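All protein chains but one are shown in place.
Labels run A, B, C and D following the written order; every chain starts at residue 1.
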Amino acid sequence: MQRIGVFVCHCGTNIAATVDVKSVAEALGHEPGVVISQDYQYMCSESGQNLVKNAIKEHNLTGVVVCSCSPRMHENTFRKAAAAAGLNPYLVEIANIREQCSWIHKDIASATEKAIILGKAAVAKVHLNAPLTAGESPVAKRALVIGGGIAGIQTALDIAEAGFEVDIVEKNPTIGGKMAQIDKTFPTLDCAACILTPKMVEASQNEKITIHSFSEVTDVKGFVGNFTVTIKKKARFVDETKCTGCGLCTEKCPMKKVPNEFNMGLDNRTAIYIPFAQAVPKVATIDPNFCMMMKTGKCGVCSKVCSVGAIDYKQEDRFIEQKYGAIVVATGFNPIKLDKYDEFAYNQCPDVVTSLELERLMNAAGPNGGTLLRPSDKTHPHKIVFVQCVGSRCDDSKGKPYCSKICCMYTAKHAMLIREKYPDTEVYVFYIDVRTPGKNFDEFYRRAVEQYNVHYIKGMVGKVTPRSDGKIDVQASDLLANEQLHIDADMVVLAAAIEPDKTARPLATMLTTQMDTNDFFTEAHPKLRPVESATAGIFLSGACQGPKDIPETVAQASAAAAKAIGLLVKDSITCNPCVAHSDELMCNGCSSCEKVCPYGAITYIDKEFKMPDRTIAVRRVASVNPAVCQGCGACTVACPSGAMDLNGFSNNQIMAEVDAICK
Amino acid sequence: MQEAMINRAKQLLADGAVNRVIGWKRGEFAYDITPAVFETAEELEKEFVYDDFTAANVSKYLVKESKKEGKILAFLKPCDTYSFNQLTKEHRVVRENVYIVGIPGGPKLDAEKIKAKGITGILGVKNENYTLKIDTVYGEEIMPFYEAILDKCATCKSKKHVVYDELMGEEGDVLDSNRFDMVEKLENMTAQERFDFWRDQLSKCIRCNACRNVCPACTCEKCVFDNPNSGVENKAPADSFEENMFHIIRAFHVAGRCTDCGECSRVCPQNIPLHLLNRKFIKDINSLYGEYQAGEDTTSRAPLNDYKQDDCEASIVHERGVE
Amino acid sequence: MLKISLDKLDKLFEAISASQTLYIPVDREDGAAEYKKYESGMKLSSALNTLRSAKDFFFPQTENLVDFKMEGKNIEVIDVREESEDFVIFGVRACDARSFTILDKVFLAEPVDSYYKNRRDHGTVVTMACARPAETCFCGTFGIDAAAPEGDAACYSDGESLFIEAHNEKGQKFIDSISSLLEEGDTAKLEAVRAKTREILKKLPLAHLTTDNFGGDKLNEYFNSDKWGELSESCLGCGTCTFVCPTCQCYDIKDFNTGHGIKRYRCWDSCMYSDFTKMAHGNPRLTQLERFRQRFMHKLVYFPANNNGEFGCVGCGRCLSKCPISMNIVKVMKALEVK
Amino acid sequence: MQVNENKEFQPLIVAFCCNWCSYAGADLSGTNRLNYPSNVKIIRVPCSCRVNPMFILRAFQRGADGVILCGCHPGDCHYTSGNYFTRRRMTLLFSMLDFLGIERDRTRVEWVSAAEGAKFAATMNEFTEAVKKLGPNRRLEDLRCRKQ
Partner (left out) sequence: MNKNLKEQVLRSSGVDVLKCMRCGKCSGTCPSYDEMEYHPHQFVYMVERGDIETLMNSKSIYKCLTCFACVDRCPRNVEPAKIVEAVRLAAIRQQGNNHMNPNQIPEMLDDDLPQQAIVTAFRKYIK
């Protein structure tokens, strides 16, 4: 016979104002099996919890029902309290009489009646609760970081620092990401390469870190602590272990007309290339789309000049499989394509550039060796117009609905750098709002205005028209002056919105993590768990979760690392005991459940059974791996015989709730 | 045909290729034929029958038989092969233990249909050029063959065997049947009319479980309706609700798995058109998720164990047909 | 004998139903016949027999026995029995009429089943002689004369008139209540019809089936017969035979929680079902073979053993035509019989 | 279900809500004090795909007048694909109930995210109204369970 305790919380007046808690406690006291039914001011308080604990001991309770706030709030609190008093924590059920009762109903009579019914349902369910013990599953002591930008590098370094093996998977031939392309950083104006490249080197030299450059994740199986990841090492046609990065091949390669992605296509590279001088790993890669040898079979220059014989035209993609305990996603961002914004003439005029292109134009390693020249005629621009919010803050049909966050600051940086280096150049910035929250950020922006005389104009550029004389007519409104301006600019710089990398969406599917409509990864909680995904063991680092500047990215990278380390230090993790299980005697082995399981938690075994008709039979039956199962219950409905059931939400428990509600 | 089948079976038994044969056994009258397992040539000679009344689908028996020692020869009609394939897909039969000989199917005859004509005291039935000559204690009676065929044969979906080791007779084609006509007719009724129709039908149910027990898709080790722990078990429909519950859930459990073999309606002692429930699911699946024929192959995903991201919403039910 | 013209049947039914509930077999849309409560305009079915047997009237498929209400630790028991009202079942065939005798032996033996008795006391069985027996009929095997049915009162038709005679007091009372519609008639033609029926009965394919080699003393001959295996191998384990059978009388008692009380009801059970007579220790008959054997041993051996040689079958032939795989008591008897 | 001669018909609505989106959405409508009728009683399930058609029929058997099933928006399932299966199952089940002549407006599936407290409340208001219009569930009830 069950001995159930019912505890009704007032939650101050939150519940008690619209629910007559005394009558609820009284009514539930008459339910079968209930031996004690009490109400209390704040059940979640320490004294409230003590009330529960004492009752468990005193009445030797076999089940506890707490009528209080949402189980999403305090289910854990009361489970822990029960466990402390020696009752299996899964013998606790919560009736949600606050969020789903007192807060939504005004009439005391009907709210009280509903609270009683919800309480009865919880009592009916707890009658059927079984004590559950959480299983444990081992943790593979290795982390995977997907993406080798500053976010991935920082995360990997921090995890390695804590003593764990960590692999970086980077789809490009080198790590470094966007930061490697940036010239200077705000608000300190120090050189990006100067602070990034030491980290890249550190990563490459750290014994605990393995860098899989020019590689992609192609498959993810498993679950927290126990992921099995397949990594495709794309063929770079150069043996990484032999190549010394001497660069001779890149000098000799006859195919020199390949647009250089590192410089945003503003200059060219060779078919065999090392993206930039400080690339890590400093290994050449052959671009098979342009290599003469690969395309026509005639050339082989690089192979001839390579003294270590690293060139291998026959190399194929390789797949490696590795076990990981934790995965950190750091897939970063890209500026959006500006093709559809005709009004800015980006596709028509080479002197209309994006901000990232401007970074390369100004960089010493860039196409012009650091001198700012117009791409069209290589002359000094004397009038430059910056356009903010290109594709950001748009209606969905026009662009990205969000603020890209970094543009205001990097534009101020660009304006300032140009005015510093070329004082004869006039700089106009057309803005909608200048958004500069952050340490020393607004001061930085003010310096651009006050110290460098950058013209900030509130208003948006309506149309950019390249003129035949080489000038660019920028037509814009000055909202404060209430006039329309025409500026004959030499260059126009567009602050293109940023978006998550395209590889993120398929990756999210592999990882079974959620994304928002903009393809940014969704964090487990927007405030309290900003670096974890909702899928256990998957963490988020950098701009893949939302637009971020470098300091924020690094901060999140370290935070993600800390979370991953917190997981990796454990030898095993406690599993959710509310998982599916199959009654082997009833199972038909039909494979329906396996087909709907998103985690591959169900396998089949041939097992010998003593059948009810006294015969021995070998039968195919389903077996659930409790460490893999996440407890969704899809299998329980797919199973026609009802052999598959779910702990904590069993068929009978849910039906008992239905019955109690419909009583 | 029968002679050829007996000969082939004897040959296979003699070769040792199989050690048993599943087929049909002669009864007391012309029509009361029982599925049976034969082990010897003598038994085959004496009792094996294949004629216009051998409608029973023997594939379900193979769930048990295919797990026994040795190989069994199964004569399967086209519709039976669909059931067999579906059972193979669900790992309910051991394919290797069954030697399948595909045989031409129906149309098969329904003794009830003959009796419904007022013809009783049947002593023998002969098919002469699609006219039935029925010998009765009250004299000879005549009726057209096609007026006595089983409903399931009248709406035959396919005369093609989807699985076999060898074929006897000519292979047929998948047919363009009119099997959804009745479902459509019901869909076009008002909700009240549909309700009345089904209340009328389902209230006849005596819960004998014949539909379930004959169904090749219902091979559960223990049916939820027989399992006292399931909370829905019952031996008799004590209430109109339970008639609904049993038939809805049964149809749902076989949805996407039912091959539309029609055995449920054939065996129903109360003549409830149960196949309409299954066909409703089949029709919905075809129209909402693309054509799907259960049992056609052994690899495709059952529609209910599958999804597409752009599947229609459940609200589609509110938007179509007659309220 | 008293008679009424066949074209005046309507008047007869009207008269009966004016004083008590009358049930007659009528044709259903799907061609099968079933008993229906008589309402004006209904036509008596000409079918040989109803699809379901007439046992429903005295032993319905489900029947509420008692209600419980629970309040805290108190259980209130509510007797839901109601005294039946008088009713007449008209047109019962000879086989079904005999089935009541068999059911009586079960339900009216001590301890008397008061639910059954209540209905039995209030029901008047008016039988109807068969004129066109079917190939599935074998009532003769059990000593039943289809041309002379039992029952409280019996009817015979000569094609023009319906003749009625009483077999007991209840039957006489029934006839008295409608006597104004009846007239004395000449039975010569009727006797000719009956003779013809008996001729046909003799010609039926199962006419020669006898129970000579079955009975209460044959336990050892048949229980371990090696025939059971092949006989039962095709059995689907459905309950069709038992549910259409006029003599099957097994039932189960179950409780149903309505949410606001408990209903204790009984419903037909079938020995073909896997959980038949399942008890705390488990199931005494684990295989379909055992369950199959139970049904036929019960009808052919156990029942006669306990009931002075009365067999538990009346040869109505329902199971012959309704079994999904056409396995039936006739095939069992023929296969099993040791002469 | 309760019918009182003086009061208007108050339907009983059973709502199955998935733990991750819709139950949280229901909580949010509580947090935002958005009213919906007390006729609605919520049962928490881990995922909408946990809801067996039998539960829905059971609710109708026991006196529910309407059953609504809420889950994450397609594509947002916490378990990645659960609600896709739900969608197919419920579409077919509801279609079958419709085929049997059960009123369509007694059943519904709605996707409610954890952020859509307002949608949850609006949905419940609407659904309750729709069921109220239909009156008590008479076509799929168990007479034994009817309250006197």
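Odds and ends about this structure:
Just so it is clear, contacts are C-beta pairs under 8 Å (C-beta built on N, C-alpha and C of every residue); 3 or more make two chains touch, one makes a residue touch a chain.
In this text the structure is predicted, and so the values were computed from the model without any measurement.
Counted over the whole complex, the shown chains touched by the missing one are A. Taking the complete complex into account, A:K458 is the one of A:K80, A:H382 or A:K458 that touches the chain left out.
Residue A:D395 is the one among A:E207, A:D339 or A:D395 that touches the chain missing from this view.
Panel shows chain A; residues 343, 389, 393-395, 397-399, 430, 432, 458-463, 475-479, 482, 484 of it touch the chain omitted from the view.
Here is the rule we go by: only the chains that are shown with their structure count from here on.
Chain centres here are Cα means. That of chain B falls 30 Å from that of chain C. Residues of chain B found to touch two or more other chains are 222, 224, 231, 238, 304-306.
For chain D, residues touching at least two other chains, in rising order: 53-54, 58, 61-63, 81, 85, 89, 142, 144-145.
Contacts from chain B toward chain C in the complex involve residues 27-29, 31-37, 56, 61, 111-112, 115-116, 120-123, 136-138, 206-210, 212-214, 222, 226, 228, 234-238, 263, 266-267, 269-271.
Across the complex, chain D meets chain C through its residues 62-63, 142, 144-145, 147.
Residues 53-54, 57-58, 60-61, 74-75, 81, 84-85, 87-105, 107-109, 139-144 of chain D touch chain B in their complex.
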